[in-house]
Each structure stands twice: as C-alpha cells, then as structure tokens.
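The following block contains the structure, expressed as structure tokens.
Only one protein chain is missing; all other protein chains are in place.
== chain A ==
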Amino acid sequence: MSEAGSSDGYDEMSCSQEDTSDPEEEIFDSEPIRQQTQTFTVLDASECLALAQKEVDEVRELLCCSEEVASILMRQFRWNREKLTEEYLCDADKVLKRAGIHQGENLEIVHADGAVAVGGTSQPRGSLPDVQCLICYETSADYSALGCGHQFCNTCYTTFLAHKITDEGYNCVFATCPKPECSLVVSERLVHSLALPADKRAIFDKARRIERSYVDDNPNLKWCTAAGCGNAIRAPKGHLGVKCSCGQRFCFKCNDEDHAPCSCEELAKWMVKCRDDSETYNWLMSNTKACPKCATSIEKNGGCNHMTCKNSSCKFEFCWVCLGPWRIHRAGSYYSCNRYDPEKEKENPEAKKKDSSRAALERYLHYYTRFTNHHNSLKFEVEARAKMEEKIKEMEKQGDKTWIDCTYLKDANEALYECRYALQYTYVYAFYLPQGGNFRTHFEMNQTELEQQTEQLSEMLEKDVSEIHRAEVVHCFTMAKTRLTNLLELVAVRGSGSATDTSGGAGSSSDP
C-alpha cells in the first residue's frame, strides 16, 4: 500500500475548500495540548464526498463532459486537475483513450431486466446470435460487451471480474476489457448486470466512490486508521501526529501510531532494533559479563569462578565474582574477593576499558528500559481513566461538588496520558540524537522536567479522593502540558526550521 505521502507533483493540487473553515479555531477545543503545532482538520465521509464532488463538477464544466467521464478522468489523473486539463486541451482523444473511455460507435451489450441492451437499444433476451467466447471457447447467446463490442460469455465475464476484484482490490476500478490491447474501462452498468458475489460487488462499488480515490490520491488527506471510522484527516505534507474525532491517534506520514517527537525513520529503526536486539541484549546483560581486560562478552557455562577469556589475543584469567585477576585468588595470595572495596570500584578496569559494543549495549538498554517503562505505564493510565469515573462519582456523593466541578480530573488524566505517551518516544528520539552538544543538553533538561512533572501528576491522581485538591491538580497538569509543548516545540525547531512557522501559534518555549 502506498505509505508516506511523499509523492511529489501533487503539491500544486488545489483544495478549493481549504480556506472555508478556520482550522485553528476548531482545533483549539478538541486538542488543547498541542495547539501550537496543530494544523490538521477532521473531515467526515460526507465532507470528503462534497470536496470530491466539487472537483468533479468543476472538471465537468470545464471539459464539457458527463459526470461519469469527469470522475473517471479525475481518478485516472489522480485528482491532478491542472495536469488533466492541460493534457485534455492538448489532445482530448488521447486522454480519453488512455483513461479507457469509449469513443465512437457504441457496441455495448448488457443484460438487464430480462432484456438485453445492444448499443443502448433494448431487445428481447435470447435474441442475440450465438458467438464463441474467446475465454472458454464455448458457444452461447448469453454474452456481454463494453462499448468496444468485444464479447465474452457472462460466466467468463463474471469470473474475470471476480478475479480482478480479488487480486487488485480497489484498483479494480481500472480493470479493462479482457481483450488484450483494449483499454476500455469496465462500466458500472456492466458490472451490475453480471451475477457477481455480493461481497465482490461491494468492493467494486466502494472502489468507484469518488471520495475514496479523492482521499487516497491526495497527499494532504488520509483515512483515519481506526477500523470502521469513516473520517479522513487533512494535514499539510510532512505533518506527523494527528488525532481523529473518534479518538484514534496516528502518524499522518507513516500511518503507525503517533510517535512525536521522534521521526518516522527513527521509529522504524527503533522498532527493528527492539525486535532484533532486545532479546539478545537482555540475554547478554543477564548472562554475560565483560572480560575485565578486553571487554569481550563472556558467558559462564560452568560452576568454577576461574574464568579464562577466550579472546585469543587476550586470554586473561579472572574471577567471575569480583572480576579481579585470578592470580591473586590462588592459594597463598591475598584473596579479597569477599571484601567490598569502594576504592576498587572507582578504578574498576571494566569501567575504564569498556568495549564500545558493550557501551553501546548499555546505552541502548538505558533508553530501551525507559521506553518500555513508559509504554507499560500507559496501560495503567488507560485503566486509570475508568477508575477516574468512579472517583468523580464518589466526589459527587460527598456533597458540595457537581459533576462539572470534577471534570478537571478527566482533563488531568488525559494530560497524563498525553505526557506519558510522548515521553516513551522522547527516549527513542534521544537514542538517535547525536551525543554531546547544546541541543542535547537542552533536550534532556526539558525531558527531565516533563518526566518529573508527569510522575508528580501520576502520583497525585492515584491518591484518595479526600486527598485530591483541585487547585493542586490543575496547576500540576497545566504545568505538565506546558512542558510537553515546550519539548515538542524544541524538537520541531531543530527538526525543520519551518515546521513551527506553519502553526502560527503562540510563541517559542518559555519556562513557566
């Protein structure tokens, strides 16, 4: 399936309704946390249809053709109206031919309502002369043809279309007459006249709906990824996290879950890394130690603590327990394995001579454990949402407060979720961030602040009803939200200098 909407050439595509609504305003209510970086809108199915219909109507008027032809042409040109009109005005015949639209004498044969329409004129069923089908080689009088007149028996035509629909999915709208070199696109009339299984016909009909290809072919539009949600999201190219009105959050670019602040590429890399490495890394961490001399990972596969490094250039003999050289463990030597020596910890050769691979492993694990920690905590926050409802009811019972008074708890919970959600990906982002530099320091400072605030909020919300104070909670989650915004803005500024300009939102990060 087509992934990242990186297909160039559609940039100039005009979305004429672009300016009819003020996206800023709508978004303000639904998405308080990232208002500064948000520029997307949610469109429902009827709005999508209206947008597509408008385009088709304009083309129909411009080219003076039927609505059906206009829809086919727009679909063929992937809604690039400029390109279509330019080529159409240059050579209309060529464009029509390429789009599979019939010109010239209509030789269509379609069975419907007990009769058969030949070139548009109805005649009784069974009045056709026998013809040999080019697919099954059987002779019959029960056949159909598109405007081109290439006849195939109805059984073969039906099987042919069923295969096309199964194999090509929504691309079945581009299915052409089975005859080689004939580019005529199958018509809805023909498809509906044949005894296709209902599920196949449903796919064909869906595929033909203009808003489907309108959204699919428009790089600024995407269907919500939630199963059964018919909404589409409009966002500028390169936009990442979006949230549908159904609650589904996803990345506009890669269709995966919303992963701000890390990029799609980083997420993909991270996921592959976690899949490939985590198990190996975990095993290495729990079952091996680095050779104190050369830092090769060593597994202890016997009971004896006397280890000899298998690295042929090292062959260091050491004690598995204290990692000290084995020679001092020999009888008569000064055996200090059982004593804790803080000085030794400092000069521990392991720390100094850490092989880069082991250091990399530890570095990865540092980020991985924090990533998974937040990831797992998220599950609890979802549960907490349900519990919060109960808490609110409890509060109501205690008197003096109404349900409205307590909704701030829901907001707080929502904020907590948002923060945790973003926090997990800050670790992916940080993992791929180059070491050192001012930006990293700045980023980590923001990350720390956000994390502290998030934990504080989390703790606060887990308290008993009697211990929850509104002012405290509101202050805490507002702070958390601000910190999240600051962090995301910081990343956005670094990422693409222009990313924040489009938001037109409130100013740069400022510490509250």
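List of remarks:
The definition used in the following text is that contacts are C-beta pairs under 8 Å (C-beta built on N, C-alpha and C of every residue); 3 or more make two chains touch, one makes a residue touch a chain; residues count from 1.
What we mean here is this: contacts and distances are computed from a predicted model.
The unshown chain of the complex is recorded in UniProt as "UBC core domain-containing protein", chosen from "Probable protein phosphatase 2C 67", "Protein ATS1", "Exosome complex component RRP45" or "UBC core domain-containing protein". Interface note: of A:135, A:268 or A:365, the residue touching the hidden chain in the full complex is A:135. Across A:73, A:146, A:191 or A:224, the single residue that touches the chain missing here is A:224. Per the touch definition above, the residue from A:158, A:263, A:377 or A:458 contacting the chain not shown is A:158. Note on the undisplayed chain: of the listed residues A:94, A:192, A:206 or A:401, the one touching it is A:206. Annotation: of A:255, A:311 or A:478, A:255 touches the absent chain (contact as defined above).
Among A:167, A:188, A:459 or A:472, only A:167 touches the chain left out of the display.
Chain A meets the missing chain through residues 1, 45, 134-138, 155-156, 158-160, 162-163, 165-170, 178-180, 195, 197, 200, 203, 206-207, 212, 215-216, 223-232, 255.
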